[in-house]
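In this view, the complex is presented without one of its protein chains, the others remaining in place.
Letters A, B and C mark the chains in the order given here, with residues in each chain numbered from 1 onward.
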Amino acid sequence: MATIKEELQAAAKKLFDDDRVDYFVGYAEDYGHTFPAILAKDSDLSRLTFDRKSYNNLANFLPELRGFRVGLICKQCEVRTLNVLAAEGQIERDKLVVVGVPCPAMVDPRKLPQGEADLAALDESYWQEKCRRCPERNTPFADVFVGERVSTPTPAEGWPLLEEVEAMSAEERLAWWREQMSLCIRCYACRLACPLCYCHQCFVEDNKPQWLDKSVGPENNLHYHIIRAIHLAGRCIECQECSRVCPAGIPVDVLNNVLSRDFGERFGYVAGETAETEPALIQYERDDKEDFIL
Amino acid sequence: MGNNSERLYVPRLARVTAVVEETPTIKTFRLAFEDGPRPDFKCGQFGEFGIFGVGEATFCFASPPDREYVEITVKNVGKVTRAFHNLNEGDVITFRGPYGNSFPYDDFKGKKLLFIGGGIGQAPLRGLLWNCLENRADFEQVDLIYAAREECELVYERELVEFEARDDISVTLALDPVCPGEPIPGWRGRTSFVPPILEEERPSAEGRVVVTCGPPIMIKLVAKSLLEKLDYAPGQVWTTLEMKMKCGLGKCGRCNIGSVYVCKDGPVFNYEQILSFPREF
Amino acid sequence: MAAEYYRLSKDKVAELFERARADYDVVAKTRDANGNLVYGRPVSFDDVAFVDEQPPMSAKAFALPQTETLVRYEQEGDKIRADGSEAPARDVLLFGVNMCDAAAFDIVDRVFKWDYLDDPYLGRRARATQFALACAAVQRDCFCDRISYGEDGVDAVAYELEGAYLVKVRTEKGRALVERYENLFAVEDGDAERSIKTFKEKAGTVKKEPMLESAKPALEKAFEHADWEILASTCIGCGICTYVCPTCHCFDIQDEGGSSRGRRLRTWDHCTGRTFTATAAEQPRDRQYKRYRQRLLHKFWYYPERFGPLLCTGCGRCITYCPVKINIKELVEYFGGLKDTPPGGARHGK
Partner (left out) sequence: MPRSAATSSECGRRGTVAEKEKRSARETAGPWEPNIVGFLCNWCSYAGADLAGTSRIPYACNVRVIRVPCSSRVDPLMILRAFREGADGVLVSGCHPGDCHYIDGNYYARRKLIALKRLLDHVGLDPRRFRVSWVSASEGRKWAEVVKTVTRELLEAGPFRYEENGDD
C-alpha cells in the first residue's frame, strides 16, 4: 500500500496547484489513528493516507463545505452515497472532484487485536461485515483515479446478524431489541455519522410538536431508531458507519438491513445503484406487494 | 439565593390573574403568588417560568419591584411561549428565581438616562423605567427611544401614550422603514432604525447612561453607533444579554460566554464587560 | 487527614466485595449484553471485572444520572402537588473505579456547589465512597500524565503490587471502609510512598512536562485562530465525547407527561449539539467548529479560570470513542502553543 500514499498526496497537490479545489477531504494519519481530515491549500499533505482503517464515509463532510470546490477521496461506499445524494439534489457536481480509490476492505475496529497489527495481512474474519457483501471494490466512476484496480472476491449473500435476530420469536426479538436499546445513550452519533442524515432540522430536534421525548430509556430509544430507519428506507447504502461509531456497540444498521432486504425482494430496489436511482419512497408501482392491509 | 434552596429545582406555583394582549404575538401576564410572599426581585433580574407538562423558559420581570403583583411579557415564538399564550386567568404556572444580577440603580442616580427599547426588548427596561419615573428627582433627565418592526408590534402601547403626555420624559417612537424614505401613513412617530436617530439627535455622552434591550442585531448596531460615532465610553452602555438558559443558576453550562455565566454574572452587563468577552456574537 | 497505608492481599478482594454488599450499594465493573465493560451493580464477584481497563462510560452517572426526575407533579382537585426526588437510601461504594473517574467528581463538585447547592447531585455525592484501582499501564488514548490532578477526591486507592494491593486511605470515608472490614487489611509497614512511586514509573503514569495547564495563556488568545475552522470542521456534533467524559456535566431540563400528572426531568446534553444554544433570536454558535471550540475552551480555559482545576482528567475516552478521532490533547497543545504542527497537518494559512 506504500505507493497509494504518495499517489494520493501527489493528486491532492496537483488539485491545489491547478486551483481546481478549495478543500481536499481525505484521511490523515497521526497520534496512532487514521481519521478524516479537511485540508486546505497550505496544509501539510504528507499526512494524507489510505489504509484499512479509512472507514469514515467522507461524503458526510460535504454539507459543511457547501459552496466550496472540494476534492473528495471516494471508495465504493462514498460513490454509492454520492449517487443517492445526487438523486436527491444535494450535490454541486461541478464543484466536486471525485478522487476514486480501490478499496482493500476495511477492518472492524472492534475486532482489531490490541496494540500494533499489520492491517494489510488481516484476513476476512477481521473485516467489517459490509465488506464481505461488497459487489465491486473499484470505484465505477471518478474524475481522478488513484492506485491500481483490485480484484473483487465474490460477494457474500445475506445479512448474518439480521437473519440471526429474525430467527428469534417475536417476544424474544422485542426483548433483544429492548435490551440493546437499554444500552443506547442517545448520543446520535449514528445519525450524525450518516451522510444521508443531512436534514437541517431533524425530528429529534423538533419540539413543536415534540415527537420524541428527550429522556433516555428503551422505549424512547427504540422509537428514535425506528424512525431513523424509516427515513433511510430505500436510501441506505449500508456503509455501516452508524454501527461502527456506536459507543455501546449496538448493531443499529440491522434495522436498515431489514428494509434494504425487504425493498430488494418486494420492489427489486437497490439504493444508490446509479445517480438516477430515485429514492424508493417517492416512487411506487401499482402492484406493490403487501400482505397485511385489511 | 433562589427560592427554597434545599430543593433547588422544585418550583413555586403562581396563578395568572390578568392577561393583556399587547400585540398579536406578545402578551403580558400578571401573576399572584398564593403559597407565600411575592418573590423579592430587582430590575434586570429574571426567573424560570414554566408550565407543568410543557417546560420552563427564561423571562425577565417586566414590572417594577415595588408593585404587589409580578408581570412578565411573553412573545409567542416557541413551545413554552406558545403554551403561555394559551393560558387563561386562573391557570397555574411554575416559577423558580429570582436569578441573575440587576441594573446598578444607585450608580445611575444623578445621571441622564437614555432608554433604547426594541420590540419585546422593552420588557426588561419597563421595570427600571417606571422605577426611575417614580423617583424622577434622582435623575437629571430621562429619555426613551422605542422602536418596533411595525405599528401592531408596539408593546405597552397605553403606557407609551402616558409617557408621551408626561413632561419629565422625552419619548421618540420609531418603526422600521418599509421602503426607505417613505413615511408610514397615519403613523405619529419616526420611520427609521435606531442608529440613524441617534446620529441625528446626537445625545451627548456627558453624564449620560444608555440602557438598551432588543433584538441582538439592534443592540450591536446601537452600541456601535454610540461607541464609535458619539464617543460614549463602553462602561456607559448597559444591556441584558439574551443567551439560551435552562437552569438559571449556573449549573447546566449553557449560557456561558467565555468563563462568564450570563445567568449568574448577568444578564445585565455594560459594554466594557461585553468587549472583554470572547467574540461569541 | 494524614494518609494511611494498608495491605489487601489479592485473595481477600472477593470477600471484601461480598461483605461490602451488605452495607453498601456496591458499584463495580462488569460486562453488559454487548460485552462492553461498564460500571454496574454485579450481584456476585464472579461477574466483577476488578481490572484497571477503562469502561467506555465514565462513573459520572452515579452522581449525575443520564436522565433523572427533578420534580413529580400531580393534580389534586384544583391544587397541584409538586415534590422533588428522594435522596439515595443507601451509601454507595464505587468499588475499583478508575482514578480518572474518581478524581473527576472532585472537579465537578465545584460547579454544583457554586452558590446554589444542587441537592440531587450533592445528595448522591455525600453518600458515595470511592475505592479506586490505580492503572498499572497507560491505556489507548490516555493523557492523565499531562494533567496535574493527582489523587484528589479519592477516598481510598489500591495499587497492585506483587500478590497484594497497597491501599492508600486519604479521607474519613476511606478509613471508615477499611475499619469496617478490618480483618481483611493489614497495616503497611514498608515505605509506601516509594513503592507507589515505582508503581507509577512502571505504569508510565508519572507526570510529564509540559502540563496541559500551561496551555491556558495561549488558549486565551487563540479564540479567533484561523485553524479552528479547518481542524474542528470534521466534528460531526454527536454527544459521544461529552457523554463518555467523566467531567462533562451540562444538562437539559424537560417536562414529560400531561398538565395534571407527570415529571420535570434533567437529562444530559452536549454543547457540540446543534440546538444547545439556539434561541428564538439567534444562534451564537452557528458553525460546528465553534461548538467544538466551546467544548475545548470550557475545559482548558473557562472552567479553570472560574473554579481552579482543568475540567479534564486526561482519561482519553473522547479520543477513543470519537467517530472522527479528533484528538483534544493534540488540539490543546497546538492552540496552546505547546506544539507548532497541527494534528493531521490541516492548516489554513502558513
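Basically, a residue touches a chain if its C-beta (ideal position, glycine included) is under 8 Å from a C-beta of that chain, and two chains touch if they have at least 3 such contacts.
A quick note: this is a predicted structure, and the numbers were derived from the prediction, not measured.
The missing chain, though absent from the display, is touched by one residue of A:10, A:150 or A:281; that residue is A:281. Annotation: of C:52, C:68, C:101 or C:188, C:68 touches the absent chain (contact as defined above).
Residue in contact with the omitted chain (choice from C:150, C:190, C:217 or C:258): C:258.
In the full complex, the hidden chain is touched by subunit A at residues 165-166, 170-177, 203, 209, 211, 213, 215-220, 222-223, 226-227, 229-230, 233-234, 255, 258-259, 262-263, 266-267, 280-282, 284, 286, 288, 290, 292-294.
Convention: only the chains that are shown with their structure count from here on.
Common neighbours of subunit A and subunit C under the contact rule above are B.
Chain centres here are C-alpha means, and the one lying farthest from subunit C is B.
Separating the centre of subunit A from that of subunit B, both taken as means of CA atoms, is a distance of 48 Å. Along subunit C, residues 252, 254, 256 each make contact with two or more other chains.
Interface residues of subunit C, counted against subunit A in their complex, comprise 32-36, 56-57, 66-67, 141, 230, 233-234, 236-240, 243-244, 252, 254, 256, 265, 267-268, 270, 273-275, 288, 319, 321, 323-327, 330, 341-350. Subunit B contributes residues 1-2, 5-11, 13, 50-56, 75, 77-78, 81, 92, 94, 215-217, 242-244, 246-247, 249-259, 264, 278-281 to its touches with subunit C in the complex.
Listed in rising order, the residues of subunit C touching subunit B in the complex are 70-71, 73, 80, 82-84, 111-112, 114-120, 223-224, 249-260, 262, 264, 266, 269, 271, 276-282, 284-285, 290, 297-298, 301-303, 305-306.
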